[in-house]
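This is the structure I want to talk about, given as structure tokens.
Yeah, one chain of the complex is gone here, protein chain that is, but the others are all in their spots.
Per-chain residue numbering starts at 1, and chain names A, B and C are given in the order in which the chains are listed.
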Amino acid sequence: MNTENLIALLVAAPLLGAAVLLCGGRRLDRVGHWLGTLLAAVSFVIGLVLFTDMLGKGTEERSLHQHLFSWIPVEGFQADVAFQLDQLSMTFVLLISGVGTLIHLYSIGYMEHDERRRRFFGYLNLFLAAMLLLVLADNYLLLYVGWEGVGLASYLLIGFWQHKPSAATAAKKAFLVNRVGDMGLSIAIMLMFTTFGTFAFKPVLEATAETSEGKLTAIGLMLLLAACGKSAQVPLQSWLGDAMEGPTPVSALIHAATMVTAGVYLIVRSGAIFNGAPDAQLAVTVVGAVTLLFGAIVGCAKDDIKKALAGSTMSQIGYMILAAGLGPIGYVFAIMHLVTHGFFKAGLFLGAGSVMHGMNDEVDMRKYGGLRKYMPVTFVTFGLGYLAIIGFPGLSGFFSKDKIIEAAFAKGGTEGWILGSVALLGAAITAYYMTRVMLLTFFGEKRWEPDAQGNAPHPHESPKSMTIPMILLAVGSVFAGGFFSIGDRFMHWLEPVTHHDHGDSPLSAATVTGATMVVLVIGVSLAWAQYGRRPVPSVAPRGSLVTRAARRDLLQDDFNHVVLVRGGEHLTRSLVYVDHTLVDGVVNGTAASVGGLSGRLRKLQNGYARSYAVSMFGGAAVLIVATLLMRAV
Amino acid sequence: MNPVNYLYLAALLFAIGATGVLIRRNAIVVFMCIELMLNACNLAFVAFSRLHGNLDGQIIAFFTMVVAAAEVVVGLAIIVSLFRSRHSASVDDASLMKL
Amino acid sequence: MSFPLLTATAALPAVGAIATAAVPAARRTAAKWLALFFSLATLVLAVVVLVRFDPDGDRYQLTESRAWISDFGVRYELGVDGIGVALIALTALLIPFIILAGWHDADPLETKSSRWRPTQGFFALILAVEAMVIISFEATDVFLFYIFFEAMLIPMYFLIGGFGDRAHAGSDEKASAQRSYAAVKFLLYNLVGGLIMLAAVIGLYVVAGNFSLQEIAEARANGSLDMATNTERLLFLGFFFAFAVKAPLWPLHTWLPNAMGEATAPVAVLITAVVDKVGTFAMLRFCLQLFPEASKWATPVILVLALISIIYGALLAVGQRDIKRLVAYASISHFGFIILGIFAMTSQGQSGATLYMVNHGLSTAALMLVAGFLISRRGSRLIADYGGVQKVAPVLAGTFLVGGLATLSLPGLAPFVSEFLVLVGAFARYPAVGIIATLGIVLAALYTLVLYQRTMTGPVKPEVSAMPDLRVRELVVVAPLIALLIGLGVYPKPLSELVNPAVKHTMSDVQKKDPKPEVEAAK
Partner (left out) sequence: MSATAVHNLWTMAAADPIDKIDAPKIEYGQLAPTLIVIGAAVIGVLIEAFVPRKSRYYAQLFVSVVALAAAFAAVVALASGGYGTTKARIAAMGAIAVDGPALFLQGTILLAGLVAIFTFAERRLDPVTHGNRIDSFVAQAGAVPGSAGEQAATKAGFTTTEVFPLALFAIGGMLVFPAANDLLTLFIALEVFSLPLYLLCALARRKRLMSQEAAVKYFLLGAFASAFTLFGIALIYGYAGSVSYGTIAKVVDGTLTTVDPALAGTMGNDALLLIGAAMIVMGLLFKVGAVPFHMWTPDVYQGAPTPVTGFMAAATKVAAFGALLRLLYVVLPGLRWDWRPVMWGVAVITMLGGAIVAITQTDIKRLLAYSSIAHAGFILAGVIATTEEGVSSVLFYLGAYSFVTIGAFAVVTLVRDAGGEATHLSKWAGLGRRSPLVAAVFAVFLLAFAGIPLTSGFSGKFAVFKAAAEGGAGALVVVGVISSAIAAFFYIRVIVLMFFSEPKADGPTVAVPSPLTMTTIGVGVAVTLVLGVAPQYFLDLAGQAGVFVR
């Protein structure tokens, strides 16, 4: 059998799950979660089948293509529903369906006590379907469908606990901010249409050579805007922190491992365009670098464990974007870091979830402490994830992040130096805040006390269904990096898509590694000095100006609130007024004036026969005079 | 004598009649003014008839008189009934309907 | 002459209207079923039309032509192109749902039996509107079109003014006052538009000597009838004004929120989803075809107005406190998109606009009808009176959400296809316009999600805690609409292939070519 026909099934399986679970009604409540997990697993299995099949082929014919049907056929405009499965997509497919399946599994335990669990799994499946569609689409418009699809899923899942106004608001915010990014994507597509007459990957990317750099830059920037929205990059990052309102598995899957990395995918996928537009690339790197620091700083200040991790996610994706912005030097490492990050960040979030699970959903790390005794498995897996992310030698993060820093320097020129040092600095901060999280949560003495209702949390280890995924992910986060890097496996694997080229780094790999190690140690020891040695106050100290700003996402939200929300409200309110008084007023005004005229003319009809006679007489006179005048002129 | 003068006289009479209609209140008087206007017309007719040397004008004058008489019949009937129900023949009192 | 299919399609609901009106007062339910039956029968005929129509055949098919008022140069000429067929199908499809959704809207209130709201009248009027709308989609004689374009105001007027939404703030007197204000506003706006069009229609006759769309268009094409530039422009303005009021285009839109706010939800759907489409349809069929030059001349202004409609409508939707008024302003924004697509003068734009007419009909119907169900439960139109409905009535909330997502044209649902086509079409010729219009999609998300959040999420308000979920009748109404929204979103091909040839014709009417892509141009 020819395997490309399987591609559609990758999407179809979870989509079917979503449809069944969402329309199925209560009768599915008992089996719903298993069904959902099963279908996720199915698409993972199919992914594996395709993967092995792909490995069996030679590099040239590895890219598969499946054309389902012509979607929007209009004069001069041809949109198809067609899939393209090459090494890049394959990587994502495995990551998404794999991690996805694990998180389904995890959720079975995590959402046990939620009576709307069936719907939760429906949404999760919907997300998988959309995300797979996103990475499998063979043209930008279909990608756009997946793009908005994951947006919808994330909207539904963030707002899953809709009775909490905060959740509903966070969901809305996420969707809206993403819409701004989507604007960029749709404009990019329009530009492609007017420039190339199509928006399918192959023709577009091949035609880049024939068009002006200006056009490419425009497209590139628009794509970057889209990426910023989806991947929570400055300036569109504000939604990610709030998105932590969603259930933790959601944060793990969508807001750490997969969806938020879609931006990186988009940029890498559109490599040819960016290669032709250096300015756009520069913009990408800048965004990446800025976010990298931004996220890291925010991560240092947050006491909410999930928000801290969210900050870290931002920052890590900043690394990827930075790498992607470096062009062919960086694409591979962007993706590689993406994958490894998928493992350890998912693991960290699941760990966090397991902690919260044991702590009555307490999220404030200052209310934790010394948990390693109570939940050993969580502690170990979380710890491995921690080591991975700070780039402890030998673990995944070490390889992927290291490469990115190298590549940054390899960009060459001053910007190379700047980017490189930013990346290094980021590594230091990463080490700092992750150590902080680690210490606050698992070390020191316990700081939790009874809540308002007086029932004190008694931490305990989570059920198997939760710990198993954590363990698996931990394994991934330990070995993936090394596995990929031995003999540059990953590089060669992606070669056909990314056309890797080794830049000429001013510094040798060894130097960079050395530097990384140094900053790593600095970061860790700083954190230790602050949170390890002396006891931590269970109420956050006021803190320095920077800290306070960082707690508030560096005031970026306040800015949004004042400028966009308030301003928008004023605008709409005044427009409502205008519509009522001006636009409507003009019409009513004319009507009224006619009425007034009528009232005045009416007075002439005063009831006196003689005045009527006068008007007749006058009329006759006018008539006569007018007639005579007509003759005269 | 220039026949035009007759025309002027007729016009004058007509104007007087019309003015009367406009300024007098008593319905009877107003009505008489209208009769005056009709007679002005008669004068004009007769003058023109003479002028053109055909008799049409004079005949029309007779018709006019008959019409005038008919108007008197109808008019007086109406005015009298108005007078009887209002005890006043002033046209200005009859102004129930307005606006 | 073969069986007059088009006449039948238009006549059937008319007959139904008379029959329904004739049902004795006591037999209310019988009247409802009768009306439903006739609407379904009409749907069948519409389907037959759909099947009999060959997209790649002549421009106008199933034509009929009879003498009517030769003194006015008027013939009874019917014929449909792809666009007409699509819209007829839409109309015939929506009416049964409207009738079902309005099943109880016209039941006399026991409390005040003196109230004059006979059920028979309600459904008869709906069918009458259907008949008139369908025939104006079929008419290829300007005068014939005009007659029904105007006449349909009367039943609409009675539907709005006579059968108001029972959920209203304040006393009955106040409500009925607002209602008749809305009805009068609707009628006068459209009547003025129509009368101005009448002047243009007469002018057209003076210039052209007859009213046959095809004859005039041919004469225009082969140059045997050349209008003075100014004449053409004046006539165009006369026609366009009427259509812009109906559509409605900013700043002629203010009647719509009142009408939709005061009317019952099904009637509101009838207004936006069905009747207003006649306006945009007529722009495509009459303005562009009869006055191509003037259309091109007016394009810049119209595009600006369309842009204003899009943004302005959306912003006002955000500012609304009344659910139905919000939907109304959203519709204004959407009509902006449709008009934008029509006057972008590109294949994508016009196909998009046509699809948009259909899809907007479906999406608004879905959203508005569910909103109607919601309102009928709580007895209030104010957003603030709701909250947490999602918890007590999840299905209702779900359908409402889908309707909302359709309104913000989420990819995968039908409206996305048309909206994106319109945007691409506009962008291809006027990039700036395309980009500004794209802002609309953000705003759309804003007003939809705000509406959903305020009504459906958050803690459950005590007033809504006892709210029942959708009943079977209501599900029967909503489910097919949602199915269609998804279906046409995933597989719009049949529809677009239906309208493409018609769009080609229109493009050739205005002698416009799509702009070539840069790369091809380079080659």
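As a working rule, a residue touches a chain if its C-beta (ideal position, glycine included) is under 8 Å from a C-beta of that chain, and two chains touch if they have at least 3 such contacts.
Predicted model, so just to flag it, every value in this text is computed and none were measured.
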{"item": "Chains in view touching the one left out", "value": "A, B, C"}
{"item": "Candidate in contact with the missing chain, chosen from C:Ala199, C:Ala384 or C:Ala483", "value": "C:Ala199"}
{"item": "Residue among C:Ala183, C:Ala294 or C:Met456 touching the omitted chain", "value": "C:Ala183"}
{"item": "Residues belonging to subunit A that touch the chain removed from view", "value": "591, 594-595, 597-599, 601-602, 604-605, 607, 609, 611-613, 615-616, 618-620, 622-624, 626-628, 630-631"}
{"item": "Sites on subunit B contacted by the missing partner chain, in the whole complex", "value": "2-4, 7, 10, 14, 17-18, 21, 27, 30-31, 34, 37-38, 40-41, 44-45, 47-48, 51-52, 54-57, 59-60, 63-64, 67, 70-71, 74-75, 77-79, 81-82, 84-86, 91, 94-98"}
{"item": "Touching residues on subunit C - with respect to the absent chain", "value": "67-72, 114-116, 118, 146-148, 150-151, 153-154, 158, 161-162, 172-173, 176, 179-180, 183-184, 187-188, 191-192, 195-196, 198-199, 202-203, 205-206"}
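Just so it is clear, only the chains that are shown with their structure count from here on.
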{"item": "Comparison of A-B and A-C by number of C-beta pairs in contact, larger one", "value": "A-C"}
{"item": "Chain nearest the global centroid, as defined over all protein CA atoms shown", "value": "C"}
{"item": "Most distant chain from subunit A, judged by the mean position of its C-alpha atoms", "value": "B"}
{"item": "Distance from the mean Cα position of subunit C to that of subunit B, given in whole angstrom", "value": "65"}
{"item": "Distance from the mean Cα position of subunit B to that of subunit A, given in whole angstrom", "value": "97"}
{"item": "Subunit A and subunit C, separation of their C-alpha mean positions in angstrom", "value": "37"}
{"item": "Sequence positions of subunit A contacting 2 or more other chains", "value": "none"}
{"item": "Residues of subunit B touching at least two other chains", "value": "none"}
{"item": "Subunit B residues within the subunit A interface of the complex", "value": "18, 21-23, 25, 30, 91-92, 94-99"}
{"item": "Parts of subunit C lying in touch with subunit A, wherever the complex brings them together", "value": "189, 250-251, 253-254, 312, 315-316, 318-320, 347-348, 351-352, 388, 390-391, 398, 405, 410-412, 416-417, 420-421, 423-424, 427-428, 431, 434-435, 438-439, 441-442, 445-446, 449-450, 453, 456-460, 490-493, 496-497, 500, 503-504, 507, 514-520, 522-523"}
{"item": "Complex contacts: residues of subunit A adjacent to subunit B", "value": "602-603, 605-610, 613-614, 617"}
